[in-house]
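What follows is a set of notes on a single structure, which appears directly below.
Entry: chain A
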Amino acid sequence: MMIPLEHYLIFAATLFAIGIYGALIRRNIIGILISIELMLNAVNVNLVAFSRSTSLAPETGQVFAIFVIAVAAASVAVGLAIVIALYRVRKSVYTEDIHLLKW
Partner candidate 1 sequence: MFFGLGVLRGLMVTLKNFVTSYFMPPDRGGLFTVEYPEKRLPVIERFRNFPFLVYDKDPENPRCVACEICANECPTKCIYIEKDTDPNKKPLRRPAIFDIDITVCMNCGICEEVCPFDSIYMDHPFEVASSDRLEKLLFHKNDLLKSNDYFHKIRPTHAAAIDARRRAVEEKKKSAAVKPSETGQPPKAQNGGKP
Partner candidate 2 sequence: MELLNLAGIAGVYTLMLVILIAAVAMVTLRSLFHSALALAAVLIGIAGIYLTLQADFLAMIQILIYVGAVMTLIIFAVMLTEHLSHQTVRQNNRQSPLAIAGICAFLFCLTGVIVRTPWPLQPQNQTATITAMELGKAFMGQYVFAFELISVFLIAALIGAIVIARKDK
Partner candidate 3 sequence: MEILDSIFLNTKKIFLDLLGCWLPDWMILLVNIGIIIGVIAVLGPVIMMYLTLLERKIIGRMQNRIGPNRVGIFGILQPIADGIKMFTKEDIIPQNADKIVHFLAPVLMVIPALLAFAVLPFGRGMIPVNLNVGLLFFIAVSSTSTICVFMASWASRNKFSILGGMRSAAQMISYEIPMVLSVVPVILSAESLSTYAIVEAQARWSGLHWFVFTPWGLLAFIIFFLCGVAECNRSPFDLPEAESEIVAGFHTEYSGMKFALFYMAEYMNTFTVSALAATLFLGGWEGPVLPSWLWFFIKTHALIFVMFWFRGTLPRFRVDQLMGLAWKLFLPLTLINIFVAGGYHLISDRNFRVAGASAVLLVSFLLFTVFLNRKYMPEKRRYDLVD
(Lines give C-alpha, C1' and ligand atoms only; values in the text may rest on other atoms or scores of the structure.)
Protein backbone atom coordinates (compact mmCIF):
# COMPACT_ATOMS: atom_id res chain seq x y z
CA MET A 1 0.00 0.00 0.00
CA MET A 2 2.66 2.44 -1.01
CA ILE A 3 1.02 5.86 -1.27
CA PRO A 4 3.75 8.53 -1.53
CA LEU A 5 3.71 11.11 1.26
CA GLU A 6 3.12 14.00 -1.15
CA HIS A 7 -0.29 12.69 -2.17
CA TYR A 8 -1.49 12.70 1.43
CA LEU A 9 -0.11 16.23 1.88
CA ILE A 10 -1.83 17.53 -1.26
CA PHE A 11 -5.09 15.89 -0.19
CA ALA A 12 -4.82 17.50 3.27
CA ALA A 13 -3.94 20.85 1.71
CA THR A 14 -7.03 20.82 -0.54
CA LEU A 15 -9.20 19.79 2.43
CA PHE A 16 -7.71 22.69 4.41
CA ALA A 17 -8.38 25.06 1.49
CA ILE A 18 -12.02 23.94 1.31
CA GLY A 19 -12.26 24.56 5.05
CA ILE A 20 -10.93 28.09 4.69
CA TYR A 21 -13.30 28.70 1.77
CA GLY A 22 -16.21 27.54 3.92
CA ALA A 23 -15.17 29.70 6.83
CA LEU A 24 -14.84 32.76 4.56
CA ILE A 25 -18.14 32.65 2.70
CA ARG A 26 -20.55 31.18 5.27
CA ARG A 27 -22.94 33.71 6.89
CA ASN A 28 -24.16 31.29 9.53
CA ILE A 29 -21.91 30.98 12.60
CA ILE A 30 -22.46 27.22 12.89
CA GLY A 31 -21.41 26.95 9.24
CA ILE A 32 -18.14 28.68 10.13
CA LEU A 33 -17.65 26.39 13.13
CA ILE A 34 -18.16 23.35 10.93
CA SER A 35 -15.56 24.60 8.42
CA ILE A 36 -13.07 25.11 11.26
CA GLU A 37 -13.70 21.48 12.26
CA LEU A 38 -12.87 20.48 8.71
CA MET A 39 -9.60 22.46 8.78
CA LEU A 40 -8.60 20.80 12.06
CA ASN A 41 -9.20 17.40 10.50
CA ALA A 42 -7.06 18.28 7.51
CA VAL A 43 -4.25 19.16 9.91
CA ASN A 44 -4.72 15.81 11.67
CA VAL A 45 -4.30 13.93 8.41
CA ASN A 46 -1.08 15.83 7.80
CA LEU A 47 0.22 15.02 11.28
CA VAL A 48 -0.40 11.31 10.91
CA ALA A 49 0.98 11.16 7.37
CA PHE A 50 4.19 12.95 8.39
CA SER A 51 4.73 10.89 11.52
CA ARG A 52 4.24 7.62 9.68
CA SER A 53 6.80 8.25 6.94
CA THR A 54 9.35 10.75 8.23
CA SER A 55 9.62 10.62 12.02
CA LEU A 56 11.69 8.04 13.92
CA ALA A 57 9.08 7.54 16.67
CA PRO A 58 5.97 7.02 14.48
CA GLU A 59 3.44 7.31 17.33
CA THR A 60 4.15 11.01 18.03
CA GLY A 61 1.95 12.10 15.13
CA GLN A 62 -0.97 10.09 16.46
CA VAL A 63 -0.49 11.43 19.98
CA PHE A 64 -0.60 14.95 18.56
CA ALA A 65 -3.65 14.04 16.50
CA ILE A 66 -5.46 12.77 19.61
CA PHE A 67 -4.65 15.98 21.46
CA VAL A 68 -5.93 18.00 18.48
CA ILE A 69 -9.16 15.97 18.50
CA ALA A 70 -9.59 16.67 22.22
CA VAL A 71 -9.00 20.40 21.79
CA ALA A 72 -11.31 20.52 18.76
CA ALA A 73 -14.09 18.77 20.69
CA ALA A 74 -13.68 21.25 23.56
CA SER A 75 -13.70 24.19 21.14
CA VAL A 76 -16.89 22.95 19.45
CA ALA A 77 -18.56 22.52 22.83
CA VAL A 78 -17.75 26.04 24.00
CA GLY A 79 -18.38 27.54 20.53
CA LEU A 80 -21.83 26.03 20.25
CA ALA A 81 -22.67 27.05 23.82
CA ILE A 82 -21.86 30.63 22.83
CA VAL A 83 -23.95 30.29 19.67
CA ILE A 84 -26.95 29.03 21.62
CA ALA A 85 -26.61 31.82 24.20
CA LEU A 86 -26.28 34.29 21.32
CA TYR A 87 -29.35 32.86 19.61
CA ARG A 88 -31.37 33.20 22.79
CA VAL A 89 -30.52 36.91 22.95
CA ARG A 90 -30.46 37.94 19.29
CA LYS A 91 -32.84 35.37 17.75
CA SER A 92 -30.48 34.95 14.78
CA VAL A 93 -27.17 33.26 14.08
CA TYR A 94 -26.16 35.30 11.06
CA THR A 95 -22.85 37.14 11.33
CA GLU A 96 -24.31 40.39 9.95
CA ASP A 97 -26.79 40.71 12.81
CA ILE A 98 -24.12 40.37 15.50
CA HIS A 99 -22.22 43.61 15.04
CA LEU A 100 -22.80 45.46 18.33
CA LEU A 101 -20.15 44.96 21.00
CA LYS A 102 -22.74 45.45 23.75
CA TRP A 103 -26.50 44.83 23.50
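One rule holds for everything that comes next: contacts are C-beta pairs under 8 Å (C-beta built on N, C-alpha and C of every residue); 3 or more make two chains touch, one makes a residue touch a chain; residues count from 1.
Criterion applied: all candidates are chains of the complex that A comes from, given by their letters.
The shown structure was predicted, so the numbers you read here are calculated from the model rather than taken from an experiment.
Peer 1: Need the partner of chain A in this complex, chosen from 1, 2 or 3. Which is it?
Peer 2: Result for chain A: touching candidate is 2.
Peer 1: If we count contacts the way the header does, which residues on chain A are in touch with candidate 2 in the complex?
Peer 2: 1-3, 5-11, 13-15, 17-22, 24-28, 30-31, 33-35, 37-38, 41, 44-45, 48-49, 52-63, 65-67, 69-78, 80-85, 87-88, 93-94
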